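Of the protein chains in this complex, all but one are displayed in their positions.
Going by the order they are written in, the chains are A, B, C, D and E; count residues from 1 in each one.
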Amino acid sequence: MQEAVNQANVLVQALPYMQRYSGKCFVVKYGGAAMIDERLKAQVMQDIVLLRTVGIKPVLVHGGGKEVSEVMQRMGLQPRFTGGLRVTDAETMEIVEMVLAGTTNKGIVSLIHRAGGKAVGLSGKDGNLLVAKKLTPDGQDIGYVGEVVQVNPEVITVLSESGYIPVISSVAIGEDGQSYNVNADHAAGAIAAALKAEKLIVLTDVPGVLANLNDPASLISEMSIAEAEELLRNGKAESGMAPKLQACITALRGGVQRAHIIDGRQPHAILMEVFTDRGVGTMVKP
Amino acid sequence: MQEAVNQANVLVQALPYMQRYSGKCFVVKYGGAAMIDERLKAQVMQDIVLLRTVGIKPVLVHGGGKEVSEVMQRMGLQPRFTGGLRVTDAETMEIVEMVLAGTTNKGIVSLIHRAGGKAVGLSGKDGNLLVAKKLTPDGQDIGYVGEVVQVNPEVITVLSESGYIPVISSVAIGEDGQSYNVNADHAAGAIAAALKAEKLIVLTDVPGVLANLNDPASLISEMSIAEAEELLRNGKAESGMAPKLQACITALRGGVQRAHIIDGRQPHAILMEVFTDRGVGTMVKP
Amino acid sequence: MQEAVNQANVLVQALPYMQRYSGKCFVVKYGGAAMIDERLKAQVMQDIVLLRTVGIKPVLVHGGGKEVSEVMQRMGLQPRFTGGLRVTDAETMEIVEMVLAGTTNKGIVSLIHRAGGKAVGLSGKDGNLLVAKKLTPDGQDIGYVGEVVQVNPEVITVLSESGYIPVISSVAIGEDGQSYNVNADHAAGAIAAALKAEKLIVLTDVPGVLANLNDPASLISEMSIAEAEELLRNGKAESGMAPKLQACITALRGGVQRAHIIDGRQPHAILMEVFTDRGVGTMVKP
Amino acid sequence: MQEAVNQANVLVQALPYMQRYSGKCFVVKYGGAAMIDERLKAQVMQDIVLLRTVGIKPVLVHGGGKEVSEVMQRMGLQPRFTGGLRVTDAETMEIVEMVLAGTTNKGIVSLIHRAGGKAVGLSGKDGNLLVAKKLTPDGQDIGYVGEVVQVNPEVITVLSESGYIPVISSVAIGEDGQSYNVNADHAAGAIAAALKAEKLIVLTDVPGVLANLNDPASLISEMSIAEAEELLRNGKAESGMAPKLQACITALRGGVQRAHIIDGRQPHAILMEVFTDRGVGTMVKP
Amino acid sequence: MQEAVNQANVLVQALPYMQRYSGKCFVVKYGGAAMIDERLKAQVMQDIVLLRTVGIKPVLVHGGGKEVSEVMQRMGLQPRFTGGLRVTDAETMEIVEMVLAGTTNKGIVSLIHRAGGKAVGLSGKDGNLLVAKKLTPDGQDIGYVGEVVQVNPEVITVLSESGYIPVISSVAIGEDGQSYNVNADHAAGAIAAALKAEKLIVLTDVPGVLANLNDPASLISEMSIAEAEELLRNGKAESGMAPKLQACITALRGGVQRAHIIDGRQPHAILMEVFTDRGVGTMVKP
Partner (left out) sequence: MQEAVNQANVLVQALPYMQRYSGKCFVVKYGGAAMIDERLKAQVMQDIVLLRTVGIKPVLVHGGGKEVSEVMQRMGLQPRFTGGLRVTDAETMEIVEMVLAGTTNKGIVSLIHRAGGKAVGLSGKDGNLLVAKKLTPDGQDIGYVGEVVQVNPEVITVLSESGYIPVISSVAIGEDGQSYNVNADHAAGAIAAALKAEKLIVLTDVPGVLANLNDPASLISEMSIAEAEELLRNGKAESGMAPKLQACITALRGGVQRAHIIDGRQPHAILMEVFTDRGVGTMVKP
């Protein structure tokens, strides 16, 4: 009986958050351990379906570099990177699209259905959602690597208002109809901005932004856009963290209220962030 | 941190119930200790607002015999009862209406607003909601005591679909425009039936229907309509329980899916009933 | 036959007024003799229902000081006034709410139904309609007497657009959840302003604003806001007339087109004002 | 002042009729003196606009035999009739259409606008409203005289729901695209039936159906369909009255509630019929 | 088979135009040979119905001077013109209205139905569509000849959005309720402007605007508003062309995108203009 009492208390504590966020849009960048561990995967999907059930409109954005490299290797190709970006020739681009828009995306859709929700998987080509132009870092040609220059969010809105959870893979389309491989963190930031989302939530495999990379206790629980930009400029952000911080900045500059970088290895990290007064990870605010 | 994890788990456990009941109407008969104790009052209102927040449409129905008797005494009048029914002369009827539709009803509305919800208080006169005819038990004239013969639920629907929680006091109107004092349990059952509600939840000051009135451990956790009718027919139901059982029967006969008699002295009893797999009190089903 | 011809002519004369006001909102401050005499009561309700039937959206606002004092006396309490305001301790406030939101309000609702209309009774607590803060005239504490500082008219709009006539009693709610006794004339003026009503019509027991209080023939049939303010400033308005003039000023300053102070003792005074070219009482215009 | 009181009383007496008929459709067959006398014309239009203003949806149907004959004579043609039907060769048909759909129809539309309403004139060709087949009474070919075999009321509904008063001339279209001259009384009956109108009101130049054609005092104020059919069968109906009775029967058989044949020479006869308890003319009921 | 291939190619070539114009409004001034020759008439109606079928909203405007003169002569009246304008006494005005709003208008409506579309015929009196004031060229009184001073396009919009093709005759109404004969080209230009149409298409009996009136090869295929105004100012426009150029200028000044003067003697000239890259006639642009 005491257990039931505790359960009721938890629900009551979540009430103010439900009231505050009902009807709002949350963009979740899904990745890392939470996309590999079977149990964590199922838990993230429960979190997402719960958001939807209490009236929040979640949108999932994902990449999948690991899966891409695996398939490449099975096909006898050697993944190559330069400056953290995958060198993407035509054959590699085809594999990126197959894996992200085919296997990974539809797998997430299927998990959401198993958790009791309704989802539709999209790539940046659907409804011309993500338009990219070619990236040439330091003038180098690294193939079909692009950056998002336009977001057409109409298809997200149509699906979201009909009760579906849109799941978006980070493949974009060039003006010439060419497919481009874009960074999923960046795509999530741009989509959040285009939707004027309430929150951007980025899942990582660390506790959040750390002041000292070797000390998990040095978590910075809150920072301003200015501090985030300072961190990027100084090159003090860890390499994996840089695109995540950039996504937060893009989102906030575009009108998003709050951006969060949280630890996806933590079970139900999204619910903890959203529905308890114990924030987790790092919050960036305007 | 462990606490946050537990909180998340509780929310996840509540998810299937939220999904099942979203968009459905619940009629709650409010009364007893839960209507007197300040803390319990606030908790019931939190429960009601939480139902609304996760997409359920709650409707509150209340009486208030105690408050009526108090005001009568302050005005030098002696409350009289016969067969459990208040003898209601014209002056008493005026006090019943003042207290129920004035003080009690508006007090509940105000508490719901404090819990973050939006409410509108109604009596059976508003929108001709509850139409009654005079009751003459065993041919006796006991004044303006009536039974509900028609429910016009349109005003409930209008308010409910605009996001308000309707709060209804058990005062009805005769075809001649006369006010009638009606039993609040009966009114709740009739309203639930007219709305084809998903659930009727009746708050009491006992653990539920007991097989042995003196043994709280003899709780009957589930019964059929037929068993409830049998109990009433045999006169085995405790006097206070009889109208509650009758309300459940009326509701279920009218198309309601489940009726519950639960212990309102238990904090957050409504949430426990609705969102945990540990049912509380007695459930009556068709 | 001649009678039928005359009837038709009257309808035709009313036609331009019906066309002009169709779809517009009228706030009627109900009070005085028209709220006491049984025949006048029924006639006011016919007038209100007729407005609704030809497409106007009437909203009724009422107080009920007389009824409050009567109940206080029946409960052995002595009504006290200072500067025209009722000294309102906690017990008095409870009685004010019981009488206004209970007896009086629901009685009006019931009369409108008898006249063939549909009504819903509200107090300032319903949907947080009237928010008040404590009044301390000349620094004096006279208890729970408040002035309206905010109107949330959404609940009026919802009901009005569903065909109901909202009937509002002058009980407001403080930010702390406390009930406040507010002047019904002031409440009517504030509500008319919040609704951007077409007209505010105030019923009184005199022919209108008189230039010479002792001479009913000295009726001022039309005045500007400036003239009304002048009258108030000079203290030349009769004490009962002052809040009514103030209500007219509040309404017109808030965007209402015309405010009328008319003689509620006159049968069907509202219809005469609205549908004939013979205006009655005093019209205040911007 | 007494006058204003009387005016208010008339409005109140009309209230129950307004309530009963709000939102309902009335088809009015316009013709006779009411279509010739300038003053009567203006009064009929006031009546029609008043119906619309109180929420009734009036539809006007008219013929115009007199005007057709006049124009024919100005063009040197001799109108010919056989069995009450105009022999309609191609040239005559062209004149019928010019006069009815051109002059007469647009003249009525213009008068309604002058009375403050909004109208759109239609012939049976617009939206394929009235489909006819050729009539050959006793096997005789009398040219383009037709009877209505189908009504497509969609265009009436579209205009009526956008606030317009449809005005319909009695020109129909054959399946071959040929224009047909149809009896306006019959057309009105068929339209009323297709719209499931509340009332069909036929204006004539006599007090109603008379038991004795020479005695205006022998007015039959009410009859059943069966009695109307009997009258037609026995040939006892006056020749001008026969198509009007037939229209009433068609309408009632098609689901119309009441049909009225009233004296259009009487000023505001429509208002008298609709809004007073003194019915005028003859009412036919199912 | 080759034929079917060609057919498919034509449809594909039309596709970009269908995409560009879907949902847009086109005003077509109908007149000249295309309104006389039976085959051309049927073809214009096919063109109009095809526009409607691919999602364009066509509106037809027509005059009919020739038909008016014919009927006048049959009635023994002599048509008179001064400066290209018909001297229009009361009797002539009646004939203009009979012919345009009666015969011609309803004839066009009927043809559209035969081509598989749905149409409603209107004159400028319906819904107060075209309001005119009297024209007195050089101070001369030439009777009921007017110029359009106001367009109330609501009735067009209502019908157009319900799937009907509005067909409008050039009869207008004065503020005094008097009918006025207005130039149909001018009316079309004013209507196009009021609707902010995409295109105004004016049918004529010449290939378009010619630089040299005697040389059909001197067609000016495109001109600016300024050039059109220059042409009018210099009096270089042929007398029949002047009102057409004026209509184009009025339309473009009022926000229309393109105005076209095309050869209505050419079968399916409208389709050729709209759906092929081979423009026909003269295009005037802002």
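In this section, a residue touches a chain if its C-beta (ideal position, glycine included) is under 8 Å from a C-beta of that chain, and two chains touch if they have at least 3 such contacts.
This is a predicted model, so every value here is computed, not measured.
Peer 1: Out of A:D126, A:E198 or A:D263, point to the residue that touches the absent chain in the complete complex.
Peer 2: A:D126
Peer 1: Going by the touch rule given at the top, which residues of chain A touch the chain that is not shown?
Peer 2: Given the touch definition above, chain A has residues 71, 74-76, 94, 97-103, 105-106, 109-111, 113-114, 118-123, 125-128, 155, 158-159, 162, 164, 171, 173, 177, 179 touching the missing chain.
Peer 1: Could you list which residues of chain E touch the chain missing from the display?
Peer 2: Residue positions of chain E that touch the missing chain: 1, 3-16, 18-19, 22, 43, 46-47, 49-50, 53-55, 116, 266-268, 271-272, 275-276, 278, 280.
Everything below uses one rule, namely that only the chains that are shown with their structure count from here on.
Peer 1: With centres defined as the mean C-alpha position, give me the chain A-chain C separation in Å.
Peer 2: Whole-Å distance between the two chain centres: 57.
Peer 1: Could you put a whole-Å number on the gap between the CA centroids of chain A and chain B?
Peer 2: 46
Peer 1: Residue numbers in chain E touching 2 or more other chains?
Peer 2: As it turns out, chain E has no residue touching two or more other chains.
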